[in-house]
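A single protein chain has been omitted; all remaining protein chains appear in their positions.
So, chain A:
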Amino acid sequence: MFSSLLRGSTIALRTASARSALRPVAAISRTSLVSPLRAYSTGLNRDDISARVIDVVKAFDKTTASAQVTADTHFAKDLGLDSLDTVELLVAIEEEFDVEIPDKVADEIKSVAEAVQYIASNPEAN
């Protein structure tokens, strides 16, 4: 009689523990529905970004051919680009990485380093 009681209690315990084990799983799936966490790629390597940005800058037809484009190149000071040229260059960079740089941010990007910094911070860049 006692044994059956004990058995009953262990079953009750087991189901209780099973339920409590299930609960966090349900909670996780619910939160993941609220904010889907997607990982398309492992993220871009900073050196790759830098190399690609430099390539885009070099391909830009208003960049003077002799100019050395490095990671610290400033668009206006080193390449002699005006604000319209800078916008064109940013559109080219946007195309390369498939992103859209918001106007407020785009206003602040004035050098290769800043462009690389923005692309690196943007999870949608690829």
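Here is the rule we use: contacts are C-beta pairs under 8 Å (C-beta built on N, C-alpha and C of every residue); 3 or more make two chains touch, one makes a residue touch a chain; residues count from 1.
We take it that contacts and distances are computed from a predicted model.
UniProt lists the omitted chain of the complex under the protein name "LAME_0A02234g1_1" (options: "RBR-type E3 ubiquitin transferase", "Tubulin delta chain", "WGS project CCBQ000000000 data, contig 00102" or "LAME_0A02234g1_1"). Listed residues A:56, A:79, A:112 or A:125: the one in touch with the omitted chain is A:56. Taking the whole complex into account, chain A touches the unshown chain at residues 55-56, 59, 61, 82-84, 87-88, 90-92, 94-96, 100, 103, 106-107.
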